[in-house]
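Apart from one protein chain that is not included, each protein chain of the complex appears where it belongs.
So that you can tell them apart, the chains are marked A and B in the order they are listed, and the count of residues begins at 1 in each.
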Amino acid sequence: MSNLLPPIGHALRPARFGVRFSKLVRQRETGLLLLIVLTCVVVGIKDIHFLSCEVWREILVRCAATAIVACGVMLVVVTGEIDISVGSLMALLAAVMGRMISEHEWDISCWIGIPATLGLGTLIGVFTGCLVSVGRVPSIIVTLGLLTALRGLTTLIMGGQNIDRLPEGLTQLAKQGLCGVPLSILAAVGVIGLTSVLIHHIPLGRRLYALGSSAESARMAGLSAVRLKLFVFGYTGFLTALATIVDVPRLPKIEAGIGSEFELLVITCVVVGGVAISGGHGRLSGVLLAVVLMTMIRPVLTFMDIGEAGEKWTRAIQGMFILLAVVTDSFFLRRQRSSGGEHTA
Amino acid sequence: MNSKSQAGNAFSFSWWHETVIGVLLLVVLLVAGWLVPGFLKPHSQLLLSRHLWEFAILALGMTLVILTGGIDLSVGSTMGLSAVVFGCVQTSTGSLVAASLSCLATGLCCGAVNGGLISQLRLHPLIVTLATFAAYRGIAEGWSQGNSYSRFGTNFSSLARGSWFGVPLPGVIFCVMAIGFAVFLSNTPNGRFLKAIGHNERAAKFSGIAVERIRFWLYATSGLLAGLASLIYVARFDTAKADVGKGFELDVITAVVLGGTSISGGRGNILGTLLGLLLIHETRLFVSRYWRSDELQWIVIGSLLILAVLAYQLIARKPRS
Partner (left out) sequence: MTTAEAVIQIRGLRKSYDGVHALRDINLDVAQAEIHAICGENGAGKSTLIKMLSGIVRADTGHITVSGTQLLTGSVQASESLGIAVMHQESAAFPHLNAIENLFVGRELTRCGGLYLNHIAMKSQTERLLQRLGVSVDLRVPVGELPLAQRQMVALARVLSRNCRLLIMDEPTASLSNRESQTLLRIVQQLQISGVTVLYVSHRLDEVFQIADRVTVLRDGRHVATHRIADVDRQQLICDMVGRSIEEQHRPRAHATDDSAVILDVTQLTRCGVFEDISFHVRAGEILGLTGLVGAGRSEIARAIFGIDEFDEGEVRVSGRKLKGGSVQDAMASGIGMVPEDRQHEGLILPMSVGENLSLAMLRGLTHWGLIRRRAERDLTDAQIRDLSVKAASSRIAAATLSGGNQQKLVLGKWLARKPKVLILDEPTRGVDVGAKSQVHGLIRNLASTGMATLLISSDLPELLALCDRLLVVRNGRIVGELQGRTATQEAVLSLALPDAAGLQLREAQQ
């Protein structure tokens, strides 16, 4: 029988060690984890203080906001869209929140100000989703427009002045946290848990992946692309608001330039974390590891004791990591393709 | 046979976006001329156009890139790196010519790296240029260590400040280039091929178009233009720093998309980009001079971008269904 098709039971044979190993190597998480551990070991040898609790607490606090927003943006990218407005949105929300609750400004109670901020973030997210799904404007254009417009709105609201004197309780909570755990870390853990449950255990999460995997098949399966997109953008807006609330009070004052280029950092983490930019594929664990890696760069450079000079290279190293990630990806993809995988342009 | 009416639609339709932008531009100009005294005087217009030219030069390259369905986020960073290279070479050799050439060469190399990664490894342009966006700026920052280079002499700054029959020199350079790009796009095989690639890459390949080679040179060109823009920027401020061109990429993309170039590729032209640039520029001038507010201009431009594309989508969808 000269049949090129393998018999149907072909793929079931128990995976040999080699196969499993190569699969493990191919997973983005392995590479990222290896890189993080390696860096820790190297820096740790140079200065054991790097491995102390305080340093890592600081690193994780810096990770938190990025991780929270990345959970949302990751889902946006999984459905095949993109959101580059989160930085400006964060600035706007910070300004609005500051205005509302600062003792020098309107001095509204936190119990109203914080839900209002969350609501505003969600609302703007849903509005974005509306333009993308109902208005069919490409998401990169909508969020590019918002990136510009929201930044302008922020400066307008700030009126050229910085906002300080947030309520003592909130700043304390943000800095000290509950039982010694900073608020932002608590929030991040909550959001990661929620997103993870959403992805793995809720029908909605599955459908987001299905939509990103094949919009046409999704339509045939009767999924509503409009509703799903409204959800992801709304969710991202909500998470951005949450990140603002837990992260901003840590700062001494709220400036108009807050969150600038935050969107690019988040997208970078999502891409380095192994989420396919064309949608349908990506794991939360990869994105989170990427967030840690990207945030680590600056403290590591500080600890390497190259002085001021070193820190200036932070961005260059970030760029190199993205390139490294995508180039290895394409390398594996090629190998797969040349070993009989189907040809896709 | 309704193909005739469809043809009529298709023809008038292909200029619809440019018409709308042109009308909007006129409205802005008229309102501004009415509300702001002296706004329309050629002299003041030319005087205020000074910081338009770098954007405009970048927009030419970006139009071609977006026309093929790609994107180049790294132009601003490329400008920064080119500026730093310019400063370094100038201070170490003292030669302006060598410095200028190395500035352009840096731009070309940066673009070529983008092009190589995108065309040879078939990576997504958004990701590649996002990576080089961070990398080029990072290299510029790391290399210059926050220093700025300045005092390149009046000879050099006349590149940006000089004028030719009242038109600023960068404007002359831009106009010549814009005409060149327009002719390239509408009258050369490669220009036609760019559109073909943007509409349907597969079919372009099946028509024997060397898609990968064209794409490589496209990004290289975009880099080279960033080098040139950087040169003019440095000449204008007489300072080369790592943060030259920061945030330019998004402004340039906004102008190009506002000018009617479709972000998914295939549709667009230089005239549209020109109108888009002018619309943004005049709106900005008007808003900042009438309301004396810099913030408002961002809101107006961001909303303009979304509304223009939204309107286009709503109108374009009708004939399809």
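We take it that a residue touches a chain if its C-beta (ideal position, glycine included) is under 8 Å from a C-beta of that chain, and two chains touch if they have at least 3 such contacts.
Not measured: the values here are computed from a predicted model.
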Considering the entire complex, write down the shown chains that touch the omitted one. A, B
One chain is left out of this view; which of A:41, A:178, A:221 or A:309 touches it in the full complex? A:221
The listed residue (A:32, A:210 or A:290) that touches the chain absent from the view is A:210
If the hidden chain were put back, which of B:37, B:94, B:166 or B:189 would touch it? B:189
Please output the residues of chain B touching the missing chain, sorted low to high. 1, 3-4, 6-7, 10-11, 183, 187-189, 192-193, 195-196, 199-200, 202-210, 266-267
Absent chain, residues of chain A that touch it: 1-12, 200-203, 206-207, 209-210, 212-214, 216-223, 276, 280-281, 340-341, 343
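Assume only the chains that are shown with their structure count from here on.
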At what distance in angstrom does the C-alpha mean of chain B lie from that of chain A? 29
Can you list the residues on chain A that touch chain B in the complex? 82, 131, 135-138, 140-142, 144-153, 155-156, 264, 267-268, 271, 277-278, 308-309, 312-320, 322-323, 326-327, 330, 345
Footprint of chain A on chain B - complex, ascending: 71, 117, 121-124, 126-128, 130-139, 141-142, 145-146, 201-202, 205, 250, 253-254, 257, 263-264, 293-306, 309-310, 313-314, 317
